[in-house]
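Report on one structure; see the data block that follows.
Up next is chain A:
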Amino acid sequence: MNFSKELKTGVLIVCTIALGIYGLNYLKGYDMFSTSDEYYAIYPDANGLLESNPILINGMRVGKIQRINFADDNSGRVIVKFVLTNTEFKIPNDSKALVASLDLLGAKGIRIMPGTSATYLQDGDTLVTGTEDGMVDKLSKELIPTKQKAENLIQSIDSTLQQLNKVLSGGGSASLQQILANLSKTTSSVNDLLASEKTRLDHIFANAESITLNLRNNQDNLTAIMKNAALMTDSLAKSNLKSTIANADKSLAELTKTLNQINSGKGTIGKLLKDDSLYNHLDASAKDLDKLFIDMKEHPSRYVHFSVFGGKKDSK
Partner candidate 1 sequence: MSTLSTYLYNIGKYGIFMKRVFSKPEKWGMYQRQFFIEVDSLALGSLGIVAFISIFMGAVITLQSAFGFESPWIPLYAVGVASRDTIILELSPTIISLILAGKVGSSIASEMGTMRVSEQLDALEIMGVNSAAYMTLPKILACAFMFPFLITISMFLAILGGWIFGVLSGAVSSYEYIYGITTDFRVFNVYYALIKSFVFAFLISSVSAFYGYYTSGGAIEVAQSSTKAVVYTSVLILVFNYILTQLLLV
Partner candidate 2 sequence: MIELRNINKSFGTKQVLQNINITLEAGKCNLIIGGSGGGKSVMLKCMVGLLEPDNGAVYYGDTNFSELNIKQRKTFSREFGMLFQGSALFDSQTVEENIRFPLEMFSTMTPNEIKDRVNFCLDKVNLVNANKLYPSEISGGMKKRVAIARAIAVNPKYLFCDEPNSGLDPHTSTVIDELIRSVTEEFKMTTVVITHDMNSVIEIGDNITYLYQGQVWWQGHNHQVLDTTNKELYDFIYASKLLKSLKKV
C-alpha cells in the first residue's frame, strides 16, 4: 500500500507526541508502563525534601517522591506523595516513613522503617512519619555536650591560670626565686662532685670498656661455647631421654610396688623388717655369746691351754 504524505506525517506526529509524553513523564519519574503504588506521608516540615528524591527500604531504592504540597487546611504541614515502582516488598502498616539525609552534601530521601504488623498498606495509604538524624544532625547532637565540656574545661584552665598569675605576681615570687637559687646551688655542687671524682669515673668507664672489649675479643670463644651448648642440648634431645625416663618411671613404679610389699611384711625383706623373730633369735644368741665370753674370761683355762716353755713347736 502506498501511504500518502499526509498519512505518513500524521503517523509521525502522533507517534512523536506519544513518545514525547511518555518520555517527559518518564524523566519526571512516572513510568506509565510499570505498575506502581502511590503513598502519602505528612510532615510538619519538609526538611529539604525535593521532588524525585528517592524512597529507601532497607537501603534499596524502591521509588521516588512525586509531589510535595502544603496541606489544604493551611496548617503549614507538608503532604509528600511518593510512588513505589518496586512493589515486591509489602509494607507493614506500622512502618514509619523517616526523612533521612543520604550523604554529606545534604541529599535527602525518605527511609521507610518496616514495621512488624501482619497487615499491609494499600495503594494510596498514608504512612506514619518521623525524622531520622542525618550525619550532620548526629554530628551536631554529639558535638553539643562536647562543646559544653570543653567550655567547662576552658573555664577551669582559666581560673588555674589566674591563680598561677596571682602566685607569680604576689609574695610567691620571692620564694620562687629562692627555690631557683637553691636549685642553682645544687647543680653547681653536683658539678663540683663530678669534677672531683672525674678520675675515678674515668677509671670505672675504662674498666667497663675493657670488660666489654674482652667480651668482644672472646666473641669467637663465646660463640663456640654457645655452639657446644647447643650441640649438647641437641644430643640431649636426640638421646633416648624419653624412653630412659619412661624406663626409670617403670623402675620406680616397680620399686614402689616392692616397697609396698616390703611394708606390708611380705617376702623375705618384709619379714626381715616387720617380723622381729629373727632379731629375737639373734638377740638371744648374742646374749648367749656374751655369757660365753664372760665365762671364758673368768675361766680361760677351760677353753685355752698355754704353754710358755715348751709347747708344741709346730704352733709357731
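The candidate set was assembled so that all candidates are chains of the complex that A comes from, given by their letters.
Going forward, a residue touches a chain if its C-beta (ideal position, glycine included) is under 8 Å from a C-beta of that chain, and two chains touch if they have at least 3 such contacts; residues count from 1.
This structure is a prediction, so every number in the text was calculated from the model and none was measured.
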Candidate touching chain A in this complex, from 1 or 2: 1
Complex interface listing, chain A residues touching candidate 1: 5-6, 8-9, 12-13, 16-17, 19-20, 23-24, 26-29, 50, 52, 54, 61, 64
